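Pasting in a structure now, in structure tokens, and then I'll have a few things to ask.
Apart from one protein chain that is not included, each protein chain of the complex appears where it belongs.
Residue numbering begins at 1 within each chain, and the chains themselves are lettered A, B, C and D in the order written.
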Amino acid sequence: MTPFYRFQFYLFALMAIGAALLFVTRKSPVSAALWLVNVMFALSGLYVMLDAPFVAAVQVLVYAGAIMVVFVFVVMLLNLGRPNALPDLREVSVRIGAGLVGVALLANLLAVRRETLPSVDFAPAVDNVVTPVAESLFTDYLLAFELTSILLLVAIIGAVVLAKRRAVA
Amino acid sequence: MSAVRQAVTSHPLDGSIAEWVWLIPLLPLLGALINGALVLWPRLSRGADHSLEAREAGAASSLAGTRWLTTIVGPGVLLLTFALAVAIFLAMRGAGEMLTPFIRTYASWMPAGSLVIDWGIQLDQLSMLMTLVITGVGLLIHVFSVGYMATDGGFARYFAYLNLFVCAMLVLVLGSSYAVMFVGWEGVGLASYLLIGFWFSEKANADAGKKAFIVNRIGDFGLLVAMFLLFSTTGALDFVGAHAGLAGASPAVFTTVALFLFLGCAGKSAQLPLYIWLPDAMAGPTPVSALIHAATMVTAGVYLIARAATVFAGAPAVSLFVALIGAATALFAATIALRQWDIKKVLAYSTISQLGYMFVAVGTGAYAAGVFHLVTHAFFKALLFLGAGAVIHAMHGAYHHSHQPDQDAQDLRNMGGLRKYLPVTSATMWIATLAIAGVPPLAGFFSKDEILTSVFTRAQGSTLASASLLGLPGSTVLYLIYGVGIVTALLTAVYMTRMMLLAFGGLNRTGERASAGLHDAPAIMLVPMVVLALLTLGGGWLNLPELIPLGPLHLLSSWLDPVSGEASRALGGSLHLDHSTELVLVGTAVAVALLGIAIAVMKYRSPISNKDKAVPDAGVAALLADAYRVDEGLDRTVVRPVYAFSTRVLWQGIDQNIDRAFVSGGRLLSRVAGQAHDALGGGDVGRYAWVIALGVLAVLAAFTVR
Amino acid sequence: MRDSLIALDMAPWILPVLVLWPLVGAALVRVLTSDRITPGVIDSMPTDALGRGGPDARTLTLGVLVVEAVLGVCAWILFDPDTAGWQLRADWTWLPDIGARISVGVDGVSLPMLVLTTLLMPLALLATWNQITTRMSSYGSLLLALTSGLVGVFAALDLLLFYLAWELMLIPMYFIIGIWGAAGRTRAAMKYVMLTMFGSLLMLAAIAALYVLGGSTSFHLDDLLRVSMSLDTQLWLFGAFFLAFAIKSALVPFHTWLPDAQFEAPVIGAVILGLKVGTYALLRFAIPLFPAAVMHDTVRSVVLVLSVIAIVWGALVAVVQPDLRRVLSYSSISHLGFIMLGCFALTQQSVEGAVMIMVNHGITTSALFLLAGFLRERSGTDRLDAFGGLARVVPLFAVMLTLSMLSTIGLPGTNGFIGEFLVLIGTYRTEPVAAIFATSGVVFASVYALRAVQRLLFSTLDTKANGGMRDLHGRQLAVMGVFAVAMLWLGLAPQPFLRRMELASGALVERVRGAEYAKTQVQPSGAVVIGAAGPSTAAGVTP
Amino acid sequence: MTDFALPGELLHALLPEITLVVGTLILLLASSWGGEASSPTRRTTQFAIGIVAVTAAAVIMAWMRGGGGTSDGRLAGDGFRYAMDLILLLGTAGALALLHTEQGRTRAYQAEIPVLMLLALCGMMLLTAARDLMFLFIGFELMSLAVYVLAGANRSSARSAEASLKYFLLGAFSSGFMVYGIALLYGAAGDTRLAVIGATAAGPLYLVGVALLLVGMAFKVSAVPFHLWTPDVYDGSPAPITAFMAASVKAAAFAMLLRIMTEALGPAIDHWHSVLWWLAAATMVIGNIVALSQRNLKRMLAYSGIAHAGYLLVAVLAYSTEGAAALVFYLLVYTLATLGAFAVLGIVSEGFESVTTIDDLAGLWHVRPGLAIAFAVCLLAFLGFPVAGGAGFFAKWYVLQAALASSTPLSVLVVVLVVSSVVSAGYYLTVIAAMFNQPRGETAVMPVPTPTLSAVVMVASVVALLVLGVYPTPAARLAASGSLGLSPVVAPVTAAAP
Partner (left out) sequence: MMLADALIVSAILFSIGVVGVLTRRNAIILFMCVELMLNAVNLSFVVFAKMHGVGGHVFVIMVMTIAAAEAAVGLAIVISVFRHFGAVDLQNLKLLRR
């Protein structure tokens, strides 16, 4: 593992964390959404470094590219582009409390550090990163794959049912 | 009805008329049922009438139609019973000496495991004597009642109750076990309750009945506990078995049983401190007072102690205590009787006082003397009450006819000079008065003298004299009792003479209009009085002392010897006084009686003013007139606090608050919980998320914090 | 008579029929008759709810109950007083998976209660004939369902069946109070059900625990009697059972629901609430199942003290009650103290006495509640201060009231005396102090009873309207006559009952008292082996 | 070369689900075919009930044939799956019937609503079958997404929309925790199969994973303190959907919970046992106490449902075959009672703008005795009252028995259960008292005549409850055989119950 590799890793990590912090502190929905996109890009970088280029690609394409766009679209649709008259953030005391909760949560989650993780080789494996995913997806997790189709069907029907303009009897 | 269990050994009375003894309590019961049916029958057949007047009129006409039946049945059953009792008595006399009681069991009553309680009758000398007194005096009083109650609307009801009473009283004295006796014991209490409250439309009368029953129940509590202790010690409740089973029991058992028994006796026989019901019991019709509250029921305590002589003989200290209480009661009641204005109240306190004498007797182990006084007292006190009844009857009639119903027909201050109007009544009552005062040769003299003599004798030396009570030597206690007895005798003479003088002596205070209506009672009432007067005159012959050998000596004592003689000797020893001492004692008693009469004559010779102009009593006299204000005191210290405690603390304080706490607590809980829960979320998703996050933290912490 | 019944081979099915017949009857009544709707409601009524014609619901209900009573008498005749153990048994598989059985049987303790119930129900219905006139079909079927529950409680030997019957009583009673009760009915019914459920659900948990401890194979009492438990377990489970039964039978301090429920309930409800199912169940289940707990010193002291408190408390509070019904309720609470005392003193006499009080209470208090009902029927109230001098107006009523009150306070010669006397004399043998304190109850009892009698019957007739009051007549008089005969008969000659109780109560005492010896020989593990002697001892041995 | 064809084994194992999905897709096409004018919702609903019936037949066939699992251990073919499937199908069928009635009245629902219900059912059936966290998660989300939409099914109602949003946001939030837990468990075990996870030593990763997974499931079964959404969502959703959520969604979530607990979380029992203990206790107590103060019937039933989740958690905690059987039986009874109660609720709430309160039921018995009695039976079944409440008693009984027979007897929890049941009597009986003891108000609205399908649901539920209340053996046997395949992989350690 090269120091540069390590530098890059921490750079993306810090980027993600920083962007996430900015995301939760923005008042404007649009800027918040954009900072979230930023987080996703940083994560995508981390994915690459963690030997998951396919996931990284999907992350950028689907997550940042599709899902977040929908978000921004809805924000715009509902004319929320400018900050509301009401502040979106809750009162300072709530924010401080939330921060404390977050820290406590983190402290608890960090119990996972007690686990000794195996040391793995971080040399990027260039070859054939998609095939194992595909094989797994279409054999062991075939059912899951098929199920996602139903899931998406539900999403479609749901969206149609809820959002379609219709004269209600 | 056939005997279920026959005595194993043969008995002199086997096969005699005594086998019919079960009829004795049943005949009066039959009378009660017939009379009861006569009362209720018109109601049964005329239930549909809607107006009270119509119904009562109908019932009254129906009753009038059956009045003759009641007149026959009421006293008639008593006559039959008395005849049967006499026949059995004669059979007993004829059977010679009878050392064991004649016991017949007819059915099993309460068998439960080792507990055997049978419906059984025990006929022995004591129960025979009591039966004779009850049926004899009872018969006379029934006859008297026919006249006394002649105009009362509740004629049949009255006889139903009275017959019921006689039945219960006979069960009481004939029962072969404590349990069966208890049936009669409570039965007479019930009959007494019903008869005291006979004119229940007056609240005071009903109250008096209630009070009598409740106070008696306090005594019954003692009796019950005594039975429990007897059963757990001896495993038996019949007299023979239980008394036999006590042999060898520890003195503590004897003492405890005797004490609790005495509590029962004190209640029934109106001893301190449970006497309070008896004066109030005068609310009942006067013949009832004569029969129940003078002659029979109130002496049940004396009977029971004589019956349980074995128990008391084993507990000398308790016997002393009994005697002491008896003496105290005698004196206490006598003082109150000094200042009573109600003729029946005087007699009532007099009865309490005389009962005290009887308890002195049975307490000192002179069971025969006690029973003797019981018998003579039954004669003269019944006579006094009947006389009082005749007076009241006359006064009431007079006031009624002169349309002065609000005048008190029982107040001595309204009487005076009645001798002129009621000569027979006056004469018979004077006989009784002299008897109760202890003037020889009347019955009261003999019985009272025997009691005082036996107390003095035992003080000289006996088991009792050597026992001790509360640290006092027995002989001291006995001398004290003797002194109290003498003082009481003096007071008895005083208050009785006072009563007689106020009622019959001096000038008439009834009033112009009314006095014209005063006249002696009809024959049906006078005849019983005369018979009782004769008995009072001759009653002393039942038990003549050696000192006065006018006939066969100690008839009663020797008759009762198989029942209580042994116990009597165990307590009293066999010491005999020499003739001179005895003579002095008799002389003292007679002198005291005469002195008392003299005092009263001195004081009440001069005419007193009418009630309306009477000066109220003051000081001690007022205290006596108010009977030491015991009732008021009890009301203030016991009755009202208990009521207040029940109402304020137990009921409203605790019960209702438990209730309220339950209901409103539930409501409060649900409301508070609901509100608290709303405060948690209140519809705001953000807050819900908060709760979830905190929940996550808690769950996580449970897993990660070790 | 008995032989012919045996010849009919009635014994094996009489109890199941007794339990099920009222349920069948309830269905019949509901199907064949319809609720008579009060006119005011009809306007807003859809036509289908108006119902059909058909026979009179009351009459039909009465008919069913009379048949039940006849069957009850048959059971009484079939019962052999000289045989120990369960009789008239029936035992069918019910839920094979968990081992629950429909197992019924009676012994000398349950038989009197069962027969009493079957006889009481038609009498009570007859006496309250005109008091409930709305929705009689529902009323009749609820009453019948309730009867079934009551009989089931007395007959069940399988604990699950018992529990079902136990709860089956609750819902009809809730509705009878809640629908036909007085103004405060909803609250009273709610309180009754909530408290009872609290107890009975704890008991359910205890039954489950007992069942699991016994190997999860059977609910039969005989089998559960053989379960061995440590003292601690016994104490906990006994506590749950005891709480259930103490609440149901209104032991101080769980008694406050009773006066309210009996006050608000229609008369027949009050009568049924007076049936001592709680103490019966205590005697049948809680005491024999947990002998070591029953003999535990602390438990005994607590229960005995509570019993004595109940006796005195009930009597004292009864003294100051303004209504006849409340007086009666509190007198019940006082009686309950005697029953508890008898159950826990555990001598032959006290146990027999306790059962006698249960029976007597069913007779006497029922009579009194019916009388209170007659008062209300006639004048709309039973406040003591609304009356006075009634003895003049309604002498038959007065005689019955006085007789019943005397029975309540245990006057010798009435049935009340037998039970109290036996309980006290038996208790004195083992618990003299408690017995002495309890005996003081006889004094307080006379205070409340005579006060009520005096306020109602004696004094002046001060209310004009009461002068026109109608005396007992016809149906009511006949019913009351039966009660009067029963009171005197049981008071003078109770041995038909005592004889039947003898063996059962002896066996009970022996079973529990026997455990006392075992307690001295605690095994190393701390477990007390109980009932190892097998079903023959459990079922009853000649003492 | 990998064979990408759908393996026969999988087809075999998923026959009921495939039946359902194929039927649903056909229905979807058919429903859009009709166009809007003909208001196809009721017809769609009827067909949907038919599809449910066919699926039920498929389930029964699969069960009778036996051994329907896959060899890779990702799908179970045990009795638990099929028994739970049947309960879910029952609940769905009932909810569809109620929807049919509701639609007949309000015409507020689109034809796709029954389709969504069937798709949600598909997710639920996956939850009962899956033994792989990935399938479970997808099934879970499938169910959840459909139900989020269903909560907002009444598009004309703001309350419905609000319920939908609340449910959605909180559901997504909690499933975030859950999926994080799954990730950690995957990290600890290296596989998503439950069996593999269950054979893993409980390290830190594992424990934190269990904790977060628990949170996610606790949310879905609405255990305290993750329950706050329940009353709002039940209140705002259309009544048939509420019934669907109360009965089927809860049952599916419990099926998932039980399977995961038993097959995957054995190694951590020492840790989660006490946590779940407290959750169960708090759920029972708080659910019941808060329900006391509710006047709105749907909210009251929501809190009652929360309390029932607590009872069911006790069955889970028993951690035994008996516990599993008790859970199945309980869910069956709960489904029946819920359907019956909502059937009545649907009828009596006709004509009310927003909420139906206890006061609206006052005197119901006097005008519509049948409705009142049916409702009372269902409430008493919730209460666990014997005979009158029918099988509700046995449901509680089996739970009690399992809890006490558990290797770590849950005595204290049993007492909590019992006492909180008494509290629950407080609100159930208040409703009953209102219906029976109070007079019908002058101005009270007369309930509509009972529609056929509602009547069928109501009567069938009540009769089933009552019959099973006297003779529960058939259902108990079904439940018992429904739990056979579900014995704990790791024998429960003697855990320290608080």
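List of remarks:
The working rule: a contact is a pair of C-beta atoms (placed from the backbone, for glycine too) under 8 Å apart; a residue touches a chain by one contact, two chains touch by 3 or more.
Everything quoted here is computed from the prediction, not taken from an experiment.
In the full complex, the chain left out of view touches A, B, D. As for the chain not pictured, it touches subunit B at residues 674, 678, 681-686, 689-690, 693.
The omitted chain makes contact with subunit D at the following residues, 134, 137-138, 141, 145, 148-149, 152, 155, 158-159, 161-166, 168-169, 172-173, 176-177, 179-180, 182-184, 186-187, 190-192, 231-233, 235-236, 294, 296, 299. Within the entire complex, the positions of subunit A that touch the omitted partner chain are 1, 6, 9-10, 13, 16-17, 20-21, 23-24, 29, 32-33, 36, 39-40, 43, 46-47, 50-52, 54-55, 58-59, 62-63, 66-68, 70-71, 74-75, 77-78, 80, 84, 86, 88-90, 94-95, 97-99, 101-103, 105-106, 109-110, 112-113, 117-120, 122, 132-133, 135-137, 140-141, 144, 148, 151-152, 154-156, 158-163.
One rule holds in what follows: only the chains that are shown with their structure count from here on.
Centroid to centroid, with C-alpha atoms defining each point, subunit B and subunit C lie 38 Å apart.
Centroids of subunit C and subunit D (each the mean of its C-alpha atoms) stand 42 Å apart. Averaged C-alpha coordinates put the centre of subunit A at 31 Å from the centre of subunit D.
Of all residues in subunit B, those touching 2 or more other chains are 694, 696, 700, 703-704, listed in ascending order. Shared interface positions of subunit A, i.e. residues touching 2 or more other chains, are given as 108-109, 111. Against subunit C, the residues of subunit D that register as touching in their complex are 366-369, 380, 385-388, 393, 396-397, 400-401, 404-405, 409, 411, 414-415, 417-419, 421-422, 425-426, 429-430, 432-433, 436-440, 444, 446, 449, 471-473, 476-477, 480. Chain contact summary for the complex, subunit A toward subunit D: residues 108-109, 111-115, 135, 138-144, 146-148, 150-151, 153-155, 157-158, 160-162, 166, 168-169.
Residues of subunit D touching subunit A in their complex: 2-4, 6-7, 10, 14, 21, 28, 36, 39, 72, 74-75, 107-108, 110, 112-113, 115-116, 119-120, 122, 126, 134-135, 138-139, 141-142, 145-146, 148-149, 152-153, 155-156, 164, 184, 188, 203-205, 207-208.
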